[in-house]
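Pasting a structure here, questions to come.
Note that this complex is displayed minus one protein chain, with the remaining chains in position.
Take a look at chain A:
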Amino acid sequence: MSNDTHNPSLRESATFDRSTMAEIRRAAETGIYDIRGFGAKRKLPHFDDLLFLGASMSRYPLEGYRETCNTSVTLGTRFAKKPIELDIPVTIAGMSFGALSANAKEALGRGASIAGTSTTTGDGGMTPEERGQSKKLVYQYLPSRYGMNPDDLRKADAIEVVLGQGAKPGGGGMLLGQKITDRVAKMRNLPKGIDQRSACRHPDWTGPDDLAIKILELREITDWQVPIYIKVGATRTYYDVKLAVKAGADVIVVDGMQGGTAATQDVFIEHVGIPTLAAIPQAVQALQEMGMHRKVQLIVSGGIRNGADVAKCMALGADAVAIGTAALVALGCNDPKWDDEFKKIGSAAGYYDDYQEGKDPAGISTQDPELMKRLDPVDAGRRLANYLRVLTLEAQTLARACGKNDLRNLEPEDLVALTVESAAMARVPLAGTSWVPGQQF
């Protein structure tokens, strides 16, 4: 409640707060659930609930700005003839052309290439701008197969078989008709201006045994050259990771529920999946039990914001992280300079999540040619590269403080938790104790 209307005798319901009541009114008026973009907005156990144990006596720290801390990572060492070599362990998650403007996709490619990392296509296929600007490009193989083209498959540096997304595990997508321009419609083989449903499951295989054959098909088509990733939304992560390894994945991507999306039901974003923090130990345990940790690389995504998040993911056992929403913010998503424009469409800078409407004043989640022009792909790419460098520098700083000369040498022992919940999920001790909830001693 704002101060100008504050009346101490008025008490807002915690159950029926104003956002909840507004949603009830919206539902009553429209008869359809809220579809939106962005990621989960509720407060969830997250990386802020973990702290690093910097070195003092029992550990020996490394000197910042003097002693090196390796950040490079190789992905896809299991079967691929050409694994992906990255300079930094922060990659750009799959985001579709259609959901994003061509300029935004180009900017992602530019920024990732400057920083020495990869970017990823999305629903809607590979655009020339994206391939042209991305030194390392991962081609997503999605249930919808919109724009799926074997020529593009052969141009990719890796293939990511998408089984789920952290924002909506088990759900398909919905690109509303207003964003379906001629170009988007042509790429997806659908009429212009109609709602486009992205399938929630792959149409030509069922279950992990079939997936193993599908992966072999992709390997055969690409002559076993490039790594095959499997991306899952974080839910039954322990079992999904084991099955993904069994199916033949070179790399597994686990996307936690803080992951963003272009457009899906709000109820999905907020109520399906598990937090990223909770998913990592499950994934690592599955890999370790199979003797495949570090052999099948693990990429973690879903709400990564800063170098501390990166370092914590790696300490918990990830080989790399992927960023989506944060990358868009780095490009200029929700930038305050467009606040007047956001207000004209009923939102505000920092709150805008109606990506599905195609009216993004920042020119990122839109197909409107006039709005798209607002995003300079060169400048935005530069901003993204700067942000990626900051993430890396921050992670290095923390790793050195823990005495590590390689980000992948960070380990769970370097972490403690601030809350019982986060201690249980991350499987690290509650700060100041040796107690890990749920573990037997």
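Things to note:
Going forward, contacts are C-beta pairs under 8 Å (C-beta built on N, C-alpha and C of every residue); 3 or more make two chains touch, one makes a residue touch a chain; residues count from 1.
Keep this in mind: contacts and distances are computed from a predicted model.
The protein name that UniProt records for the chain not on display, among "Sugar ABC transporter substrate-binding protein", "Glutamate synthase alpha subunit domain protein", "Cytochrome c maturation protein CcmE" or "NADH-quinone oxidoreductase subunit I", is "Glutamate synthase alpha subunit domain protein".
Within the full complex, the residue among A:78, A:145 or A:236 touching the omitted chain is A:145. One chain of the complex is left out; on chain A, the residues touching it are 30-32, 144-145, 148-151, 153-154, 176-177, 188-191, 194-195, 197, 199, 203-205, 210, 213-214, 216-217, 220-224.
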